[in-house]
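A single protein chain has been omitted; all remaining protein chains appear in their positions.
== chain A ==
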């Protein structure tokens, strides 16, 4: 955030990005004003990095009155966790981390046969919301990510089980957001709903938003599984028949290491990334997320259970 004494720069963004930014700031301010205990889901990924950047602008020059929340599957890439911790330390922020490992250790969750932990995040997320009495959760989900997310409201009321029922969503009218809910329910809020992957990258470029370096091309040992380039880690691999290869890759999304793949890429900076995704013929999720391939409606099913 620039100091108020600096020269005005109101033309630094394209009209579209300036509109999207103003809309997101308006939504975040509604959350700060209307809720007692809001939290911001921060994974260290690009969307949550942009969301955090916007949240700090929304309340500037006041400190962020919002706790960060991260569900750590235990299978996150170390570079991303390091970035998360740096952001928290540098920004003097508060963070609550729910470790999936703890839920597995005491039997509240069971490891899945396929080893992927992404679907296991839902229970620790809901338990933490309840324990911390969070009444609003800001998330960086975008409607262009998935067809179930295309149906999502900006303010989305969830029942006591965190469930999402697309048939019973509230109408959302004008820019008047209704976050009122019955006791036990909470509201999920998606300020960057209307942004696309390209908008996110254009904003990262314009605002110089820091990201984990795995978003940019680097050399890494990877192996091919189900058409995706995975990195070896605690989730296992390479298994028999899978071979480790040194490749120049980057990540388009970051998430659980067992199901988030890298793409081959030479894009070492933001400008090159933008050029790359402009001509890419794959969506970010289609390219790099195994969990969305589990079924035709994988995201919808997880959202109904309380997933983000």
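Definition applied: a residue touches a chain if its C-beta (ideal position, glycine included) is under 8 Å from a C-beta of that chain, and two chains touch if they have at least 3 such contacts; residues count from 1.
In this text, contacts and distances are computed from a predicted model.
S.K.: Absent chain per UniProt: "Response regulator", "sulfate adenylyltransferase", "TldD/PmbA family protein" or "ABC transporter substrate-binding protein"?
M.R.: Listed in its UniProt record, the absent chain's protein name reads "sulfate adenylyltransferase".
S.K.: Even though one chain is hidden, which residues of chain A still touch it in the full complex?
M.R.: Residues in contact with the chain left out: 2-10, 12, 15-16, 18-23, 25-26, 29-30, 32-33, 57-63, 143-144, 146-148, 150-151, 157, 166-167, 169-176, 178-182, 185, 193-194, 196, 198-199, 224, 227-229, 263-265, 275-276, 278-283, 286-287, 296-297, 300.
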